[in-house]
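Each remark here refers to the structure printed beneath this line.
Here the complex is missing one protein chain, while the rest keep their positions.
Chain naming follows the written order as A, B and C, and within any one chain the residues start at number 1.
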Amino acid sequence: MGGHDHSHGHNHSHGHGHPHAAPASPLAERVKSLEALLVAKKLVDPDSLNALIDTYEHKVGPRNGAKVVARAWSDPAYKERLLRDATTAIAEFGFTGRQGEDMVVVENTPAIHNMVVCTLCSCYPWPVLGLPPVWYKSAPYRSRAVMDPRGVLREFGTVLGDEVEVRVWDSTAELRYLVLPERPAGTEGFSEEQLAELVTRDSMIGVTRAKTPESVP
Amino acid sequence: MGGHDHSHGHNHSHGHGHPHAAPASPLAERVKSLEALLVAKKLVDPDSLNALIDTYEHKVGPRNGAKVVARAWSDPAYKERLLRDATTAIAEFGFTGRQGEDMVVVENTPAIHNMVVCTLCSCYPWPVLGLPPVWYKSAPYRSRAVMDPRGVLREFGTVLGDEVEVRVWDSTAELRYLVLPERPAGTEGFSEEQLAELVTRDSMIGVTRAKTPESVP
Amino acid sequence: MNGAHDMGGMHGMGPIDTDPNDPLFHAEWDKRAFAITLALGFHGRWNIDTSRHARENRHPADYLGSSYYEIWFKGVERLAVETGLVSAEELATGEPAAISQTPPPDPARVAAILAKGASAKLDDDVPAKFNAGTKVRVLDITTPGHTRVPRYCRGRIGTIDRDHGVYVFPDTHAHGLGKKPQHCYSVRFGGRDLWGDAAPSNDTIYVDLWDDYLEAAP
Partner (left out) sequence: MNGAHDMGGMHGMGPIDTDPNDPLFHAEWDKRAFAITLALGFHGRWNIDTSRHARENRHPADYLGSSYYEIWFKGVERLAVETGLVSAEELATGEPAAISQTPPPDPARVAAILAKGASAKLDDDVPAKFNAGTKVRVLDITTPGHTRVPRYCRGRIGTIDRDHGVYVFPDTHAHGLGKKPQHCYSVRFGGRDLWGDAAPSNDTIYVDLWDDYLEAAP
């Protein structure tokens, strides 16, 4: 398997903007076959595989990040800690570890809009956001976020004034970036739990704003 | 058909270093169908299609360029004209026109080795060399000729000393480049016809040297 | 556009098939695709820059997954429809809805048409911005449209090697925006100026570039 993998026969339609098309059956068979081999060789434990999937399907996801954001909106001292040393401040919630070992939080303001991309692969802050959405890993987003960020934002329905500075963070190293969205107007007196309801995954990647109170039923 | 063509189903194996694999049958059908349509609409004349194919399969090819090179090797005044104004000097043979309207000839010497590529598509001097070979149009050659020319030359069996300057000509405009290879040793007294036998297509692209008299039966 | 066609400097494309006896055409359909492209071009509905853009302007997976004449064929299909020579419905059904009112050239004239060609060199009296020997920097222009500046030389500093004269400017010509006559030069780059200090000191790369792509080196 050294050198280049020139395997043929895989379903090329995946590359044409339809990454969630039904998989080519031969690939599903190859995955199943490798898993069986690794289990038979006692290299992996099936319970570990299930635990890994369960963790990122059900336990670790953007609700973690929403709690961090809601506290930063509520507690100026926490926000100050978060912007100064994000890793430690986020660890106060117990959100630590893999693909979030070293965190940076960047703050959106009326004058500055931040967004995050990984042009080279799919780096993403797992402990606070879970696994990245398909679009974040896709060629259209990775290719254009650094070159035409305002066009990308418009595609997400986010229209910025020309006077707003756009800052794009390309995650080329092991720093993982979380955007602190602007706190929506009309949320005075909201509890952290109420605020967290307004914080979406996409707003913490920086492609949308947080929800407004009016938009939440 | 505006915008991007996302057609699926073509044979992707062409892209994996096997550009001469048998074509996907649906593509052959599409070509046949378009030709029939264009003929029925009286937009193309079948005799013209045949004439075009016949021209570049049988009439225009690297033997043209070989005549130019052989004369430059034999006639110092011609060589001077060729290097000063290649278009006019080549037109003395009647080799003119499409994809050779404006020619440049670059001369190989013991100190300088020239080679030609078109990284952006497949620009090539048709009147003197005919249509380009598959490798010239291929991703491996186009990607590496400008970045690792000595490695590419080694793949063609052409090993240069470190002291030799390599000049790569990327045909990004409408100038078309022909390499004047070094005249091989041991060809004193050869006629132009004999010399032309030593001039290969690849030597005029600059990926090999001209043949030696010993190598020709 | 920054597309898959802009291949200079890419890794991973595999070895070169250097077979000197590899045939020019590998199937009947690729001969026909080649000839159709040239013959339909005789109608003058597009120029060489338009047709290059019709080939390169596609999803990189499509470009890299297509054979050479497959790309030509997809390009001519697109051009035929975009210029109205063929309707989208005719292309889909293969059934002609109308006969062309402008006949193609007589087959007897094909050889003469090819021998004449169509030079992109112009007689316009446009002054050159640079002289041979001048150091220039390639502008960092990024356009979704057609351009002939390879990415590998953008932002890099080179030296004007020779002035080819005044030529059609492809970035406008490909999009129906005129010939914008201007000088085209051969610009010489040191291999190390493009690829870093690991490149041999005596590799040089010559790229043909137009005035609009260049500025005086800072």
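FYI, a residue touches a chain if its C-beta (ideal position, glycine included) is under 8 Å from a C-beta of that chain, and two chains touch if they have at least 3 such contacts.
Predicted, not measured: the structure shown is a model, and the values here were computed from it.
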Hidden-chain contact residue, picked from the options C:20, C:103 or C:144: C:144
Contacts of subunit C with the absent chain, listed as residue ranges: 1-4, 9-14, 57-61, 63-65, 139-144, 151, 155-156, 192-196, 198-199
Sites on subunit A contacted by the missing partner chain, in the whole complex: 1-2, 4-7, 10-12, 14-17, 19-20, 22-23, 27-28, 30-38, 40-45, 47-53, 55-57, 94, 96-102, 104, 117, 119-122, 127, 130-131, 133-135, 137-147, 149-150, 152, 155-157, 162-175, 200-202, 207
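What we mean here is this: only the chains that are shown with their structure count from here on.
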Maximum inter-chain contact count - chain pair: B-C
Where subunit B and subunit C are represented by their mean Cα positions, the distance between them in whole Å: 16
Inter-centroid spacing, subunit B versus subunit A (mean Cα positions, whole Å): 49
Junction residues of subunit A - those touching two or more other chains: 6, 12, 16-17
Residues of subunit C whose C-beta touches two or more other chains: 14, 59, 62, 65
